[in-house]
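Yeah, one chain of the complex is gone here, protein chain that is, but the others are all in their spots.
Per-chain residue numbering starts at 1, and chain names A and B are given in the order in which the chains are listed.
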């Protein structure tokens, strides 16, 4: 595959002392290998790259200003016309709006899950590793969080702190802390029984070193899977908040907002809501496949043989 | 150790005289079990032949990767994902390879049952042990109790097996047979309430529930303390004496073999190295591997400063050396070792060694080669290969195959 070849050649030149850009080269090798031989990983990589790049470079790539109402309204998609994906009820170009929307949706999605994952994994690692009162305290706090429906928390947070990119991101991410904490803790409990944590202690490592150097890398595989699933959910969650009018900003194009705007026209202009829906679906699928490839890359037993 | 310079008797078609007159309970001839993996074909069992007689305790001893467990699983059609072929795989003259899954299921448990190493993971943690045994009793024995799905579900989730039912009473009886004190009370306990030794006894009781003719015990005592190990092994021997059941005992522990088995086969890297009756194997081990194994064990009565370890490691099964798989670690390896392995018989009936040191054209003092007549030796090897000798491992000669 040409894409993976490209990636490989880009990285291989700068490899020195087992590290490439600070990433262990065998990890990178396994990642490239996975993408090369696994079709699903390839698709995932391509989708993520495509959507990611188009989001990052939307201002350069988008054919029109997503806010300008310069076209006839409710034009159906036509690949050969000036508006390949049609226009909305205000005469705005849907392709441009979709590309700009990807910026917010992907950023909020990834950002929210990263926020939830970092906090949740930290809680889970410490709770699982130390056990006892620390475990009780942390996990009971997490249980309390879990007892509230996420939407309620999100609405509450947005109501208190107001709308806006960062607030929405935190509001969504908040809901994922407990899942990450519980999953990480479960993994740690299993790994804590392995003798290598004891061995690390006997070698003289401090607790925090053991947690981050010995324990954490072995919890990564299920956490990555969790991460990708939740990224998909977070994109949808952002859509939900936008749909309820609690999203980033009412006028900002996000995929959720596009979906919401289209709901009034679903009988006359299906494309306004269906196309962002498809975009969400494809991204979610792509991220999941990409996550699987990443997980395989972390599994030294998978392809690490020499 | 005898210093017999070389065998005077050669393996040949006449070998059948060494076996008792009645046909063996289980006859395995040239068994091959091959797993297909990403890294290539793994011949886990590579040409294994043996026979187990009625009422006999037959030991298979080997290190990890020797294929001893896979051999047992292959017999019962339980080697998942493997291709199993054999010239002969007969239980009481019934061809096991010709049977379909339903017929094999009938055989497993009714005629052949298995005991595994780890009793904890082999028992269902949420059912009382009595319930688990009674279920097997109902399944295999004719106790006149309904076995409909509904009846089983009712027992499992609502009422439990009635303590006055025949199957429950049989379960209690079986627990008593395997030496569990207060069997009627113990039957109502869950696996986690029992100690490791007790759990292994429950496993044996469960294996007995189908009234089998052959029990395959795969490392039954490896997870147990020595004191408990002795109890369990004695229990197995009692069962043999009492019910005449045959036992195939798979273990890595030569000491266990020595005190329990009538005959032994030594396996290495999926192949047979040596087979003999137990006393002969320990008094006159002929294969360098068998000798190495015996010498490497620390004993309670030796004063060796250093143990006689076999250097090196078991070969990677995907890259097994040609010829004798042990030759890369063998001190006595010589020019013929790359030739295909064949069995050589010793004077003692049933004592066979898969080692070219015992080729008639080779003069050796028991473990070191003095002289080889290459041409004659190779011809003898070919003769052995061509002969119909039951126990000569040959390269696959497909007689039958599971699916």
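Following the convention adopted for this analysis, contacts are C-beta pairs under 8 Å (C-beta built on N, C-alpha and C of every residue); 3 or more make two chains touch, one makes a residue touch a chain.
Here is the rule we go by: contacts and distances are computed from a predicted model.
One chain of this complex is left out of the view, and of "Cytochrome C oxidase subunit I", "Oligopeptide transport system ATP-binding protein", "Transmembrane protein" or "Ribonuclease P protein component 3", the protein name its UniProt record gives is "Oligopeptide transport system ATP-binding protein".
Contact with the chain that does not appear here is found for just one residue of B:95, B:185 or B:259, B:259. When the whole complex is considered, the residue among B:36, B:313, B:335 or B:379 that touches the unshown chain is B:313.
Of the options B:37, B:146 or B:234, the residue whose C-beta touches the omitted chain is B:234. Although one chain is not displayed, its contacts with subunit B can still be listed: residues 63-64, 195-198, 225-231, 233-234, 237, 252-256, 258-259, 278-279, 282, 292-294, 296-301, 304-311, 313-314. Within subunit A, the residues in touch with the undisplayed chain are 26, 133, 136, 140, 194-196, 198-205, 214, 217-218, 298, 300-301, 304-306.
Throughout what follows, only the chains that are shown with their structure count from here on.
A straight line joining the Cα centres of subunit A and subunit B is 52 Å long.
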